[in-house]
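Contents: one structure, followed by commentary.
Missing here is one protein chain; the remaining ones are kept as they sit in the complex.
Here is chain A:
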Amino acid sequence: MELPPKVKNILLLDSEGKRIAAKYYSGDWPTNTAKEAFEKAVFSKTQKTNARTEVEVTALENNIIVYKFVQDLHFFVTGGEEENELILASVLQGLFDAVNLLLRGNADKREALDNLDLIFLCFDEIIDGGIVLETDANVIAEKAGINSIDPNAPLSEQTISQALATAREHLTRSLMK
C-alpha cells in the first residue's frame, strides 16, 4: 500500500460486451484469452445495471471495478481490492468526460470507432503504466485532441491571440538561451 494508487486496466466495451478499446497495466491477465474472459465477466456482471447518471461500482475477482455507460458505450476502470474506489472513480469520470468532449457530445460506438485514434490518445493521457497521469477531463481532451494548428505553420493561419502567444514564447525562449 505504500505505492501510489494503481489502475489495473481501462476498458471501453460496446453494448454486447465486445472490446472497442482496452489497456491493461497489470500482469493479472497475461494472455488475450484471459483479458477477454475478464471483460466478459465484467460485462455480464454489470450489463443489467443502470450506470448512466452516476458512476457505479462492483467487486469482481478481488478487484474493484467502477463503471459508467453512455449510449452503447460501456466504460470501466479496474483497481485492486485495496484501492480507494473514489480515486478510481475520478479516473473513470475523467475518461468519460474527456471522451464525451472529444466526440462533441455524440458519444456512441460509431463515433468512437470513427475517432479511435482519439480514444487511444485519451487512454494514453490518463494513465501511464498504471499510474494516474491526469484526471481533469478538459486537460485530457485538450492533450489528446490533436491540435490541428501546426505550431510551425505560417502566422497568417493562426488566430491573433495564438500568434501572440507563440511570439511571446519565441521571445522568452530566445532570451533564456
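Odds and ends about this structure:
Going forward, a residue touches a chain if its C-beta (ideal position, glycine included) is under 8 Å from a C-beta of that chain, and two chains touch if they have at least 3 such contacts; residues count from 1.
Just so we're on the same page, contacts and distances are computed from a predicted model.
This figure omits one chain of the complex; the name its UniProt record holds, of "Coatomer subunit gamma", "DNA repair protein rhp57", "Cardiotrophin-2" or "DNA replication complex GINS protein PSF3", is "Coatomer subunit gamma".
Between the chain not shown and the residues A:Gly27, A:Gly105 or A:Gly129, the one that touches is A:Gly129. The chain not shown here is touched by just one of A:Val42, A:Val55 or A:Ala137, and that residue is A:Val55. Panel shows chain A; residues 1-5, 19, 21-23, 32, 35-36, 45, 49-50, 54-59, 66, 84-87, 89-90, 110-111, 113-118, 120-121, 124, 128-129, 131-135, 143, 145-148, 150-152, 169-170, 173 of it touch the chain omitted from the view.
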